[in-house]
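Have a look at this one before I ask anything.
The complex appears here minus one protein chain, its other protein chains still in place.
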Amino acid sequence: MDITIRIGGEAGQGMQFIGSALAGIFTRRGLHVFTHQDYMSRIRGGHNFYQVRFSDRPVRCSREKVDILVALDGRTIEVHRDDLDPRGIVLYDERMTRSSYPEPRFKNIPFLALTEELGLAPIMANSAAVGAILGGLGLGLDTYAPVVDELMGKKGKEVAASNLRVARAGSDHVDKMVWPGHLRCGEPGGPPLLLLNGSQAIGTGAVVSGCRFYAAYPMTPSTGIMIHIASRAKAHGIVIEQAEDEIAAINMALGASFGGVRAMTGTSGGGFALMVEGLSLAGMTEIPVVIAEVQRPGPATGLPTRTEQSDLLFVLHAGHGEFPRVLFAPGTPEQALYLTNKAFDLAEKYQIPAIIQSDQYLADAEWSYPKLDPAPLRCLDYRDRATDGDAADYQRYRFTDSGVSPLAVPGLSPRLVVVDSDEHDEEGHIIEDAETRRRMVDKRWRRKWPALRAEIAQPLLYGHDRPELLLVGYGSTYGIMHDAVDILGENRAAAMLHFSELWPFPDPALGDYLNILRQARLAICVENNATGQLARLIRGETGFEFPAFLRKYDGRPFLLEPFMDEIHGLIGKI
Amino acid sequence: MDITIRIGGEAGQGMQFIGSALAGIFTRRGLHVFTHQDYMSRIRGGHNFYQVRFSDRPVRCSREKVDILVALDGRTIEVHRDDLDPRGIVLYDERMTRSSYPEPRFKNIPFLALTEELGLAPIMANSAAVGAILGGLGLGLDTYAPVVDELMGKKGKEVAASNLRVARAGSDHVDKMVWPGHLRCGEPGGPPLLLLNGSQAIGTGAVVSGCRFYAAYPMTPSTGIMIHIASRAKAHGIVIEQAEDEIAAINMALGASFGGVRAMTGTSGGGFALMVEGLSLAGMTEIPVVIAEVQRPGPATGLPTRTEQSDLLFVLHAGHGEFPRVLFAPGTPEQALYLTNKAFDLAEKYQIPAIIQSDQYLADAEWSYPKLDPAPLRCLDYRDRATDGDAADYQRYRFTDSGVSPLAVPGLSPRLVVVDSDEHDEEGHIIEDAETRRRMVDKRWRRKWPALRAEIAQPLLYGHDRPELLLVGYGSTYGIMHDAVDILGENRAAAMLHFSELWPFPDPALGDYLNILRQARLAICVENNATGQLARLIRGETGFEFPAFLRKYDGRPFLLEPFMDEIHGLIGKI
Amino acid sequence: MALSEKFKGQTPAWCPGCGNFAILNVLKRTFEAMHLEPHEITIVSGIGQGAKLPHYTRCNTFNGLHGRTLPVATGLTLVNPLTRIIAIAGDGDCYGEGGNHLLHTIRRNPNITLLVHNNQVYGLTKGQASPTSVPALASKIQPFGNPSEPLNPLALAIALDCGFVARGFAGAGGLPHLQKLITMALEHRGFALIDILQNCVSFNKINTFHWYKEHTYFLEEGYDPGDRQAAFARSLEWENGIPLGLFYRREKATVEDRLPRGDRESLTAPPFLSAAAVADELGRFF
Partner (left out) sequence: MALSEKFKGQTPAWCPGCGNFAILNVLKRTFEAMHLEPHEITIVSGIGQGAKLPHYTRCNTFNGLHGRTLPVATGLTLVNPLTRIIAIAGDGDCYGEGGNHLLHTIRRNPNITLLVHNNQVYGLTKGQASPTSVPALASKIQPFGNPSEPLNPLALAIALDCGFVARGFAGAGGLPHLQKLITMALEHRGFALIDILQNCVSFNKINTFHWYKEHTYFLEEGYDPGDRQAAFARSLEWENGIPLGLFYRREKATVEDRLPRGDRESLTAPPFLSAAAVADELGRFF
């Protein structure tokens, strides 16, 4: 079983409610779920959709073909009818679409009328849609109530109860309909699964890493991280500050980290552009900070609510002057969680900025997991929190073999913490002489580099261990490459090589990936951008030249069927 | 003849006056000159120096060994005595140094007393120093008056006349001294030479390219460009605006360019960091703009008045999203002039941002030239300045084969110029659909790229045409590599490969440089930074791996003797 | 007066009921009443709901970055005197991200009319507190309300001696008044700020259309906008009624007054120097 439901309509019509309710119900029933969202940069009107794929096996990307299209307006049918699977169905209410469709696969269900009959507000018609789908799939309404309770949050029990009545009406209505047998679920077994998106995962990663300060300026698609952390702020005493601009946000985070706590900021490409000077400040002052950069298509304002992987080389090289940094690009919410934790760990251990790069697709896409294991989380405190000591004992930038100097907390003891954006001596005071300058560069960069580089994991090889066909990518293309390899692997030696720890670049001498790249008959570099930034990075770091590329730069993620077609096209050319 | 004079003292003592006066006089006498400055980030006190090298042959870098050290304070002697050539001399006034030095090569000259005897202010003692040197060199005071007149500017004839009297006293005093014969000039012939530094060259490049708007926020070492353009603003109707910050500066420049004129901004690394979002805006809106980025050692505030080449990869990749840009790194004032002109030309022709990267060394170092030829300057107007036409005829982003669309001037005709930082349609209005997005990316980037890349010159090969020893660098290391090749070339097949047009990266297929790199027995990548950014770029773009590196990252430029030593060290290791 | 097609643009992507529609309408009416042609106008805007406005009419347009409206408009006016320049920004755009530019644009006094669509919230990014939000405004990132005090843009502008400081309301009774304000601003020599109260139906449930309607009133006839002290005092009124109108006006030199050659001719000609002038520039270093 592998069913895709797409819910389309205007912004504000409630596609997100329908989709989230379904996804939540499926995972509670132990079904594997993958969802993704496609929305315009407007609050009402236009055309948005929410897509839920679910299966009894794990699913990691979206399909293009739709099994159940839920149309909350006529435009949805126009836009998506060509994506309908030949055996798929459309659920619509002719009062909402303003026309009716005679073909049998178009199921006119009076969502609005069912709601009105119960004397309830038209917006609850969305629950009728949820009920209808659950009824049709044969899943019943067992887990409906708790999921909707949670979605409704503060709005209270009464609303939830009314929603349940409407859902039941929808479900009952469908019972009387012909529903294609291949779109029925049987009784899914399995314990409930977790469901979370990339933003929640990064936010959770921060919370469990002991982040105590998050400052940011709102910017789609990064705001979800701040929303998640804000929702946990009271429980854990986390300070959340909406800054006046991104420059303030990163400088506040550095002020807070200087103050003795783990601190973070987050933004999208345009906001990150404004943080670049602050990033360089983190480099010079050796103040740990974690930054989430959630990409959207650029340049400039670009497509604010859509997805792209086009800031890799920008973020990697951002900041004037030379200083070490860490750059991670998780491919899944699970990786996002653990890499955020690792980012905090390395930022604090090496006193450097660590950047998590995400994108709108990863930020909003929901994945299901049986559980998230606390064991891999690394929680070590590297700060010097002594409350005694003498001012004379302490130098913020003491020269050490590792390049890392003790990091004390201002005010906790008589020791003085002096940091400086100018080149400085061991105490942190301004210097201009050549010798101290040279030694400080060595301390900040050369001495830290080997140990830092050794922390970096090799890229992940999934599939055949000596593949002839190799898909190579980073960040949010993980899911599509993984599922493609599962399909391709049936006929040939196929694998995926996924980079999620991008800088320091994984040392080819410590693993086998360069050989794997070289021996593949066809290595395809998959990127959600126009210029092939990962390919350029790999060429620069390893000398490897890709023979083939698969790129997409229309603001949309890769979808499974066209992705497979393109791969077959590339294979054909060999 | 090849003589180096170093003038040291506290900020505010007037080393710059002495140095500039000497350099100006030398070039008027037809001598070749190279000067460089070393100053602290303070207005008074501390220790600064100004170095003037002159010769009857062209000179292109500074030497470490000093022939004539002019010490305006005791510290100068402490700091620089080890750099004195065994046959060199020190000129000082014991009242200024507060101690006297018995060795014969230390010449105690009463600069202050000579001035006081004439009843003039102590600051004019600097003229006594100039006079003493000119007297000692045997050059006389012929060209003294016009040079000092010009240096003094508004301060008027009277001051200049007094200065001349002091200079004569200095010269007369020296006449009675023993002055080493090898430090006498004879009668230099030759017509006068021009003398200009990198900032003046970039400024002049802008003026002769028709730049009509320059907005910037003061930042060392970029302010010199603004000062030069401001000095020519009245003559050519150039609008100069000091912005409230660098973000405003680049956005003003884009507003002005949109308004129909050639526009420019300039800054150093930290200020450029703040311009990154605006750079991306230039990319999206396809508004021509020229940006000068004058490097100083980073990260953050770093060493504000010193030199480094550490922003190459940062500037090359700056900006979220993908868009074409031009990046030039001139190595000499002459290159700076012509490349600034080329930057304006390409920015306007392809409607893209063009960046000139300089550094403190190039900005402040003065070079002498027989003349600057107007012939290579390219002055073509690519704007559509028609004053008639119909609104319906015009689309700011019309799809064309070249990717370049007509650029009209708002208000000149009924045609409407609509530009947008969001992804847009041909008219410039916001769109969100995948198809228009894809086509616009193709227009902005893919279509322009081949023609743009074809504009780029190959790197400059100087020296042997099939070198076994090859020095490779970019930007301000030009002079030192050139002069080193002249020396090395006496014994072996040596050459320099200098990159000044860095992006689009010169196509190796259109020239021979990759073969030259490959066939050299020893190719040394010379960079004024710690991490080897040019080497990384070349590896990424060509696959070539350098066997040897020569790097300096203490905020100071390479000097000839230690540079030669290091090269010999590297040769020895082969 | 029905609107002609002359200023008809794209279909707005605003929520039904949004106050931006009223501002758009008044602006088009003002253009028509002033007999302006589309190409005689340039609207510079940033990013936000209000900032989408230029697409919904017809004129030269520079829809730039969030917060950067004023420097773009300044660069434009410094070189090109051919169009009337209107800057359009949101309260987040202009008082938040772009706050610094407001201070310094007032100091420069360029010939620009700034309309701030002040809905006291971040609309486009879904309801976070803006610099003018009231403390009670809560959002997903400010679950307990907005911790900062609202910024008073009129008091700020008067403190900086901005030459034209006004407040309008994007609502029924306010529309002819708003049109009058915008007309006066466009006719004012120098920088003019109109802060326009505008309801956001989706995210500001406190300062609604009706709330504004009930809490605003027009400055009395005979109010003297020449008195800076009085203007400052009136700009502080809020709790007991929000005055609408022209608070302060003073004519003074504009930045364009020192323009070297912002004329039509310099824009129709290629920008190059004569050969003699080039030779002179290249020969200045002897």
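Read from first to last, the chains carry the letters A, B and C; within each, the first residue is number 1.
One rule holds for everything that comes next: a contact is a pair of C-beta atoms (placed from the backbone, for glycine too) under 8 Å apart; a residue touches a chain by one contact, two chains touch by 3 or more.
Not measured: the values here are computed from a predicted model.
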{"item": "Visible chains that the absent chain touches, using the contact criterion stated earlier", "value": "A, B, C"}
{"item": "Touching the absent chain when the full complex is considered, from A:Ile3, A:Ala243 or A:Ala329", "value": "A:Ala243"}
{"item": "Residue of A:Leu112, A:Val409 or A:Ala434 touching the missing chain in the full complex", "value": "A:Val409"}
{"item": "Contact residue for the chain not shown (choose from A:Leu84, A:Val148, A:Ala169 or A:Val208)", "value": "A:Val208"}
{"item": "Of A:Ala21, A:Leu91 or A:Ala253, the one touching the omitted chain in the full complex", "value": "A:Ala253"}
{"item": "Missing-chain contacts mapped onto chain B", "value": "12, 40-46, 217-220, 223, 226-227, 230-231, 234, 240, 242, 244-245, 270, 300-301, 304"}
{"item": "Positions on chain A where the hidden chain makes contact", "value": "27-28, 192-196, 200, 204, 207-213, 215, 232-239, 241, 243-245, 247-249, 251-263, 277-278, 281, 285, 337, 371-374, 377, 379-381, 383, 385, 387, 391, 409-422, 428-430"}
{"item": "Absent-chain interface as seen on chain C, which is shown", "value": "95-100, 103-104, 107-109, 131, 144, 147-152, 155-156, 158-161, 228-229, 232-233, 235-236, 255, 258"}
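Definition applied: only the chains that are shown with their structure count from here on.
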{"item": "Gap in Å, rounded to a whole number, between the CA centres of chain C and chain A", "value": "37"}
{"item": "Chain A-chain B separation of Cα centroids, rounded to whole Å", "value": "44"}
{"item": "Distance between the centres, which are taken as Cα means, of chain C and chain B, whole angstrom", "value": "41"}
{"item": "Multi-partner residues of chain C (at least 2 other chains)", "value": "13, 47, 64-65"}
{"item": "Chain A, residues touching no fewer than two other chains", "value": "40-41, 46, 270, 300-301, 304"}
